[in-house]
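Of the protein chains in this complex, one is absent; all others appear in place.
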Amino acid sequence: MTEKPDHLPEYLARLADEEAARFITDGLLSGKDSVPSIALNQATEPLPESPRRRLRAIRDLIDDAMYIHRDERPTQADAWLAPRLHAILRLTRAEAADSALWNYLALGVAPDFVVWRHLSETAKVVNAQYFKGPHYKQAFARLWWSAELFRNGPDYEPVVIACGNQDMLNTGLRLDVVDHRPTAQAMVRLLQRGVIRTGRDANALAKVVNTAAVTVMYDVIAQDVPRDGDAVRMWIDEGEGGLTVHHRPLPTGPAEEPAPESSVELLANNFAELFADAPVRGRRADEEEGG
Amino acid sequence: MEAGEDFGPWLARQLKLADMTQTELALAVDVTRAAVSAWITGRATPRPEAIERIARALNTDLATVHTRTTDTQAGLPVGWYHRPGHADGGRELGNAAAFAFDADVSVLARETCQNSLDERLTANGQPVRVRYTLHELTGEDLARFREVIQWDDLYPHYEAVREQKQKVGRVVDAGLRDMYERDRLVLLRVDDYNAAGLTGDDYDDGRFAAVVRRQLDSHKSGSTAGGSYGLGKATLWATSRLGLVLINSTLSEPHEGRTERRLVGRLDLPWRRVNGEACAGPAWLGRPDPDSPGAGVARSWWADEETVESLHLTRESAEPGTSFLIVGAHDVASLAEETAVPDGDEGEDDDSIQRMHHRLVRALGKNFWAAMTGGGDRLPLLEASVRTLRNGVVVVPEERVDPTVAQPSRTRALKAFLDGTTVERLTETGQVAAVEVPLSLPVQGGGRTSFGEHRAVLLVTHAEDADGKPNRVVTMRGNRMTVRDTAVPGLPLVVNPFQAVLLAGTAAGPQAPFAAEAEEFLRAAEPPEHNKWGQTEELTLTYSTSAYRRINGLTRETNAAIKTLVARPKKGTKQGGGRLAPKLTIGSGKRRRLSAVSMPVLEELDAQVLEGGAWQVIGEIRIPPGGHEWRLVPVAKFDVRSGPRPTIEWAEVAGVNNCQVVDGVLRFSDGARSAAFRGVTDPTTHAVRASLSGLVVELRTGAGELS
Partner (left out) sequence: MKVFPYPRLRGTVSLRVDSARVKAPAQPREQLDSRARSVIERAVALGAAETEDWETAVLTVSATIPSKATDPTGPWSEVVVVAVLTDRTTNTRVTSTLARETEDGRDWCGELQVLRSDIHDRAVLTVQVIATVDGVPGRIVGEAAEDWIVDVRSDVPTREQSFDIKEVGFTKGPRWLQGFSEAPWIVNASGTVPTVHINTDFEGMADVLGAEGRGPEGLVNAMLVSQMAAEVWTAVFHSAIGDLEIEDDGTPLFPHGWQGEVLREMLPDVVPERTLEDALREVHRRRVGATGWTELQPRIQYAAMRRAEVPRVLSETVRGLDKLNREDEA
């Protein structure tokens, strides 16, 4: 049984890819073995010590997530955990692009969570990419990035909605089109309105949006406001200052200006129309599929 | 009424022209010889009734005597004078210089414009304005012009010359055929304004004689200013198929009390025999000179406005300068040029005036961008324009030559310098960096001691395509002519393309230390070809045998300064691995190569969206030799922004040409080198409606092996 690490240092660290590979053993992937935490922490590179990198707060959050969703399917934890992880782990995008950070979280901080959340019921193993993998796959990177890309300025509500549909999270996150905020918000809005209900709907929508983006530039017809570096900076500085993020209420993100409502509406309507003629495998046949 | 010249000199010249003595005039006018003498010396003026009689005696009207702006028609009329053959029977093949090179309006532009710059009136600070007019005459206009230049007198000479086997003969023959078979004649007129004009006597030293009288290859006048029409003027005659140039000059200093409408024509042909008379070569159109033996020699005359007009030599104002009219202009060099010809409505033939027009504009821009550039409180030295007419009607409107079109970067550099907007360090595209480069000047009269340090100005800016080759430095002194245009050696390959201009001597501006001395030094170091600075006789005599080394120093400093501005200092990479590192790089694009593909490839895709929302495509396939064996499957997909592309099913696929479709697989005909197929997609498999899709069609090997 994979247990939570015996040894937790005070701050987050980096675990390089080649080092991480050593700890991803068959025993771990099948959920039988724990990670040798002392050996692992000898293989890390330190990051600057700062309150926003305190391990204890992150570990507590993960414990809470597993506790709250103990009687549910572990996939349900994503919508709860994503915004809260994002709010506790205050990172710039450049910092979040470092895979060594996510390796450390998955192997050094919460391997038990990765096994709990991602152990395949049929194969009885965890795909190694949940420990060390691309941003749309890795257990923590996918949550952080979905919060980063689906939040609407300070508002995490769209993240909760997006993460409520596993296909939106899994398929949407890996597409470049969601890098444009009004596009991401418009897709969430269709979920919210019930236009998109099933995983297959979400996949079909992603395909429509991704395909039409070759002929129409959403950035021009549905403009966004420029990125606000200061808002993100201040928000991260709050974390540096040791701000506590409460677990129960939905936290508040960086005070960036939300995506212009008119842009989101325009795209939502466009997408709804396109989705209406798109072929969806099994549409109407199997509607309870949501996770 | 216009004030003509004083009565005395005018009358004296009329008597000479009419070959009439003072006594003869006194008799005709019924006054004493002393009275005539008093008129001529200016001690007295004739009374009105005497003027009336003078007019009658000189066979002219009253107005001419009153205004005295032109000569009377008394005496021998304007006509052609052919220099007789040499007494020793020697024959010359005509002006060696004029026929030495092929007619090339680019060369003409360079040489004539340079002359105009040299002759610029500098006192008023204004530019010299040069205008090129191409004028094609046909039909009646041509006939009238021939009459005015007394073509009937010239024609036997051309007939005699066209028979000759030399190049001149062929050129003249082509010119005559152009005129008679195609009924056309191209006049190319070169005017300058705010220039000295052809001053001086008809025969003695001076600008007039230098251009009109002296053998055209007398380029000894070379480097000194004033009458510096050296080799350059030969290009005027070389551009004429008929060896004929007519001249109208407005003088900056009066000659014979006059300035305007000094006319003369000159014909350059080889030795010939016409009507039993041997002609040495040159001929002049002018008024017979009564002072010459038998009044046989023609000299310039002061023409009336009507004559000037009929010769197409009217100048736009009384501003001094000269107009050269090249009769039968052609441009052999343009024939070799297969460059894109700008749009023209009519079919352009070999000597098309439009083509000549564009070549003139290009050549002027290329050679005189610096002289045409002004900035700050300094006007350009030169303005140039080109226009093209046919029988007096505009074909290409007057086009002012814009240096920023021909040499955008270098012009920008010079302008920024004159405007005082240069920067020390380049940060933005469009900026011009200026740095000083030292030139240590030697003392005159030998010795190794230095007289002082001149600071030349080096300008560097980013290159543009129109400039020509990048990463070069052009060098100039006060006259702003490019002396050298050289590549900067030893630059790294990845340097941003730039153009550099080195301004030395007075070009470096009034603040530059020892500018005048540097100008003098560099002029001494400039050979007659004006194409470099280095060891010259003058330099050795004025300074010392080693003085030229100082120029090498300037070149070294210049190249070093350029490198400092544009090249990044080399840094040793801190990466380990010794010589391994350079072998482990990707992304430079240098390694990518296209391998020779032996499989058929899709060459062309013709597609449209059908009524029902399906895509229909016709794919054309190129098949390499032996490639017909391949079994390929056409596959349709929709393009996406990122990630996997959704596949689309075909509703039908069929061979159109050289191929059959069997189970969705293309089978090419034996030996076919091209094939075509037609496909229609199944719209129910479209991930998005066709109007919002980008369709991708590919040929893929093998069929369905992959799951």
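Should a chain be cited, it is by its letter among A and B, assigned in written order, with residues numbered from 1 in that chain.
The rule is short, and it goes like this: a contact is a pair of C-beta atoms (placed from the backbone, for glycine too) under 8 Å apart; a residue touches a chain by one contact, two chains touch by 3 or more.
Only a predicted model underlies this, so the values are computations on that prediction, with no experimental measurement involved.
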Omitted-chain contact residue, chosen from B:P48, B:G587 or B:G612: B:G587
Per the touch definition above, residue among B:K165, B:R425 or B:R448 touching the missing chain: B:R425
Absent-chain interface as seen on chain B, which is shown: 425-431, 462, 493-497, 566-568, 571, 575-581, 583-589, 591-599, 601-602, 604-605, 607-609, 615, 617, 619, 635, 637, 639, 643-647, 690-698, 700-702, 705-707
Where the unshown chain meets chain A, residue by residue: 16-19, 21-22, 39, 42-43, 92-99, 135, 145, 148-149, 176, 178-180, 214-221, 226-227, 229, 232-233
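Quick note on the criterion: only the chains that are shown with their structure count from here on.
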Approximate Å spacing (C-alpha centroids) for the pair chain A, chain B: 68
Footprint of chain B on chain A - complex, ascending: 174-177, 204, 207-208, 210-216, 274, 277-279
Chain A-touching residues of chain B, taken from the complex the two chains share: 638-643, 646, 684-689, 692-694
